[in-house]
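I have placed the structure first, in the form of structure tokens, so that the comments after it can refer back to it.
For this depiction, one protein chain was excluded, whereas all remaining protein chains were kept in their positions.
Then we have chain A:
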Amino acid sequence: MSPVTPKIEFRDVSHGFDLGGETFAALDHVSLDIADGEFVTVVGPSGCGKSTLMNIAAGLLEPRDGQVLVDGRAVHGPSPQRGVIFQQYALFPWMTVRKNVEFGLKIAGVGAEERRRTAERFIDMVGLSDFADALPKTLSGGMKQRCAIARAYAVDPTILLMDEPFGALDALTRVQLQDRLLDTWSRERRTVLFITHDVDEAVYLANRVIVMAARPGRVHRVIDVDLPYPRTEDMRLSPEFAELRREVWHSVYHQPSPIERTSP
């Protein structure tokens, strides 16, 4: 493996869904390289295939055409190496916070004692120590997502795939979780692919923002964010940030016209 091998590589990926006899092109020849340790956000209008892109990277969906490579190897099926955070939290409601975080470790065959220690560490990391034995139904949205993040981290993935993870949260909680995420990322440098529909969030978090276009879903523009880390509240209010946000917003809002064709 050469050192320039991208961590994640989308090679000419196409995918479609059959809707009443017609094929809806969710993704059309998408190619994209993500470097090791990079934080990439994907924005785009609904229907641009950004969630499809993530599901394919997660191995939850087989692309109709093309392939995804992780560390140079083709992805077939999910792997704990690629942690996924869902918008709907997807916590197991019958398990306590602790049991949820231990779930992946249990599958990996980690012994009870070590499992407990590891879970404790990540529960502590997301600030849920006081709620370790609480059921998800007693937690707020933000706490649920923190638990889901701890669960994903516990199996030590090298890649985090996040599908609008903060989309359902209130603005303040969202900003807090963004800062926490960046804080952890800057220490551990896992590769992050982060889907969002929030332009602010996309710019604030990323090294690179991928703007997608719809019908068919494709990469429209790639915008480098050369703001330094750690990102701060002041940076959000800076003219550079405003300029980047304007640029991203502009390319999300002024989309190229749909390409007319029924099947790829």
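As a convention for this text, contacts are C-beta pairs under 8 Å (C-beta built on N, C-alpha and C of every residue); 3 or more make two chains touch, one makes a residue touch a chain; residues count from 1.
Going forward, contacts and distances are computed from a predicted model.
**Student:** With one chain of the assembly withheld, which option in "ABC transporter permease", "Glycosyltransferase, GT2 family", "Outer membrane protein with beta-barrel domain" or "Branched-subunit amino acid transport protein" matches that chain's UniProt protein name?
**Tutor:** The UniProt record for the chain left out of view names it "ABC transporter permease".
**Student:** Which one, A:50, A:82 or A:98, makes contact with the chain that was left out?
**Tutor:** Of all options in A:50, A:82 or A:98, contact with the hidden chain holds for A:82.
**Student:** Touching the hidden chain in the complete assembly: which of A:69, A:90 or A:125 does that?
**Tutor:** Spelled out, the listed residue whose C-beta touches the missing chain is A:90.
**Student:** What is the set of chain A residues that contact the non-displayed chain in the whole complex?
**Tutor:** On the side of chain A, residues 58-60, 77-80, 82-84, 86, 88, 90-95, 103-104, 107-108, 135-137, 151-152, 155 touch the unshown chain.
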